[in-house]
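With one protein chain held back, the other chains of the complex are shown just where they sit.
Up next, chain A:
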Amino acid sequence: MDEESKSLKEQFWDPIAGFGVTFRTMFKKVVTEQYPFEKMPTAPRFHGRHQLNRWPDGLEKCVGCELCAWACPADAIYVEGASNSDDPDGDGRFSPGERYGRVYQINYLRCILCGLCIEACPTRALTMTNEYELADNNRADLIYEKSDLLAPLLPGMEQPPHPMRLGDDEGAYYRGEYAAPAPTVRGGDV
């Protein structure tokens, strides 16, 4: 461009005005989040990784009904049910009632975290936590198994399989007719 055709303002003032944005911003508070060194809390009802909840005695709430798999619009959930057994030589009891989820897988490559599965769950076994760090360097590890999804054992809970501790039948569990107060479950029970 021809130097002669520029006005005085364009020649001297505009370069300084451009740096003005830079100088002004230097004295403002930065908005950068220092993830992953500092983690920000999510909104309380953020749809994060799923969790399979337990009854206060440690038995699983999941009955393996596959309604979550049916509700899933992304076909990300795979469930296989199986029979609980109270026989000494049986496979043992994992949930109150007849049936439990023997296999439970959520494929987080497919999951869109829409939450339709937790709406479908008839026993509130499946809820969502606020955990959002769902990345990995391979595909296989993003298929979460039941062991990855189950809520941790809190004090007073016992690792299944074990008999029903809180009542004689599953009805007592479902109606909340058990004496021991339910410990607060960690994670967002949305």
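Annotations
Following the convention adopted for this analysis, contacts are C-beta pairs under 8 Å (C-beta built on N, C-alpha and C of every residue); 3 or more make two chains touch, one makes a residue touch a chain; residues count from 1.
Just so it is clear, contacts and distances are computed from a predicted model.
This figure omits one chain of the complex; the name its UniProt record holds, of "Cytochrome c oxidase subunit 2", "ABC transporter permease", "NADH-quinone oxidoreductase" or "Putative zinc-finger", is "NADH-quinone oxidoreductase". The residue touching the chain not shown here, chosen from A:E80, A:E145 or A:E158, is A:E80. Listed for chain A, the residues touching the missing chain in the whole complex are 63-67, 69-70, 80-83, 97-99, 122-123.
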